[in-house]
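To start, the structure itself, in structure tokens.
One protein chain omitted, others in place.
Labels A, B and C are assigned to the chains in the order they are written; within every chain, residues are numbered from 1.
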């Protein structure tokens, strides 16, 4: 039974905590005489700070309602969502650390791409189709004390290599039945994030859109071109390519499921199957999570 | 309690029934010296026929195991998945109606698009990214007696018009609170199917790929260009445009959710909002389902 | 290109169509001095009727806005959601066919169960936990001309038999590799619907709650007790048991995926596996769909 007399602070203490609003769904349309521009974001706000009284005494005096956070996102979207999602995140985070009780604000944004509908007379000025194959993500963290961190990334990017992928020479023990293969399909649904160097963020001149484009191009190139000895080796190669391309990036993290495609045994039906027909599976899957850092110049 | 003595046929009778295998996940890679071609299908097989004994007497003698159906799909994929999914469906359906007990075979195929990864040296020959914004679907029905029906369509196509959409003049009663709007966002996730004229199918000269491309182009054009008085009116307009473009199509069916985007009231924050900031929602949603037929020439 | 001059009615005609509001999420709390009662429904409304003008001329005069349908559901929930979901569906359907243009109204309701939280002092009067293992569903169709149909059912009911299930004696051909098994796991996620006899509905004395309880009990009993020669045979047996138990039911339809559980070959690791360790899968799956009818007395 909970302590009937008091707040329990003699026996318990509040540890790490944060709260906020998730799944704020926001669409904006900017209208000029000749064309519209459409943006589609899912925003989450999370705050850390001195929220002990709310927890231990039920005192909400310092609590910013999550409904207020939602309103703020929509209000800010009117005039301040004009550039990169990273910049919108910074505006929001700086606003929230302005509250007395708030020590740190974390803004997560997923921006969903829409493309102009192609028509016989060119891309439509005011009709769009949602591109389901890639989500641009960003996380901005601002501390009242001044520290600022900006991450960017891609999510939901499903890709496949139909060759230049092998898996040989791995450990074999009594539970190993997997044969070695020197040419396999490698498929994954990428979640790739990267962190910008603090001094670049502070400098204020970082072009987040251009950097994101360049990083994504490097990821694509290296995915297509490298030979993969394993998903682990692929991460090392692709992360380096991304940082080679974009000096403003300090580290790259990839969390990659290995979505196995199994060659079907057609010999039972009198057919050979030289790498042509596969079963696509989602579970179980391998899951490889690794971060690659740029060595500091020092 | 069930009748302990018999099969219950004195009191009950078997009505409509079909069975088969769903979610057969199939990837094929065709390899030439200079490039690979990737296809990704989800196939479902369903059979109708004289399966009474299986139901009422537990006699499986005439039952084609669903595992056999799956094997057949993979085996056929080796050499017969060389053209349009409609043709693969026809091959499969004709095979299954060859079983004595099978009166009708229904094959559903969803083909998921993959695009070549763009690289600095052009589209990759052997690396692909899954396009999540459109699925090509087909349903083929073949009866042992000879009738053949082929439907095609698109699924999972999320689109939005940012103008040229209104909703005015509707019925108003005591439960009506919706204001009339002469310029709104219209967003939907399209499932559109169409049926080919039987004589075109029988002729055998129908180019399913070209027809699908042409129909999709007409859908895109008309979606972008028409003025929508309602989702109902949009269906009528777009379906006609598709059949105008492709004479081989007899009918078009659209099942369109109306994914509401509500204008945010920013006046509370001292801001106007002339059609710029919206809340995107998924539930509740309108759902409009209508079929448009070509009038027969007779 | 669409006909620029007119409405297209010379060349095309409107076929089957219906529209409405889906995913209306509704929770009600009835409060007495000593306890609360909680209900949680998802409602969909669909109307059929003379909506040609809306489609072909963009004339919304006869269109009941789907927003109005939503409002009506919430307003009716205040005082008329007091008994079985079937009765609420009938109230709604009868209201909607009262509109001039509406020929038929179809109401689909899924009712999600919540249970009182068990506490040391008994079931909580005002705290609930959502039971995720069963959804009660109903479909009510009312025509202006008078016909009324009421279906009921269960959805999302995942069940497994660990014995008394076999699959032997099925057809074998060149694509058959499945071995016969005389003792297997049979798992499925049930969607079972049934239709009440029109004369019982018209009589007005049908106790939908009691009948639903009785039908579900018969389904449970027969699922647990019968020997299954196939999923098809199981449907025949269970459907009969349900209709034996509830004379007001005219037919039962079951759509049952066969969620395969494959025995793991542990012999490679020096272990036998006499029906103990299985891989649970969801795709591909068999899918069996059959309806059993009560023979008419005549």
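Simple rule for what comes next: a residue touches a chain if its C-beta (ideal position, glycine included) is under 8 Å from a C-beta of that chain, and two chains touch if they have at least 3 such contacts.
Since the structure is predicted, the reported quantities are computational estimates derived from the model, not experimental observations.
Note on the undisplayed chain: of the listed residues C:118, C:198 or C:247, the one touching it is C:118.
Here one chain is not drawn; of C:26, C:142 or C:287, the residue touching it is C:26. The omitted chain makes contact with just one of the residues A:185, A:237 or A:277: A:237. Although one chain is not shown, part of chain A still touches it, namely residues 1-3, 7-8, 10-25, 44, 46, 51, 54-68, 70-72, 75, 99, 167-171, 173, 175-178, 222, 226, 229-233, 235-237, 239-241, 243-245, 251, 257-258, 282-295. Residues of chain B in touch with the missing chain: 174-175, 177, 268-270. In the full complex, chain C makes contact with the omitted chain through residues 25-31, 36, 38, 40, 71, 74-75, 77-79, 114, 117-120, 124, 126-133, 156-164, 185, 217, 220-221, 223-225, 261, 264, 266, 268-269, 271, 273, 275-281.
FYI, only the chains that are shown with their structure count from here on.
With centres taken as mean C-alpha coordinates, the chain found closest to the middle of all protein C-alpha atoms is B. Comparing mean CA positions across the assembly, the chain most remote from chain B is A. Each chain gets one centre point, the mean of its Cα atoms, and the points for chain A and chain B are 31 Å apart.
Centre-to-centre separation of chain A and chain C, using mean CA positions: 38 Å. Among the residues of chain A, those touching two or more other chains are numbered 268-269.
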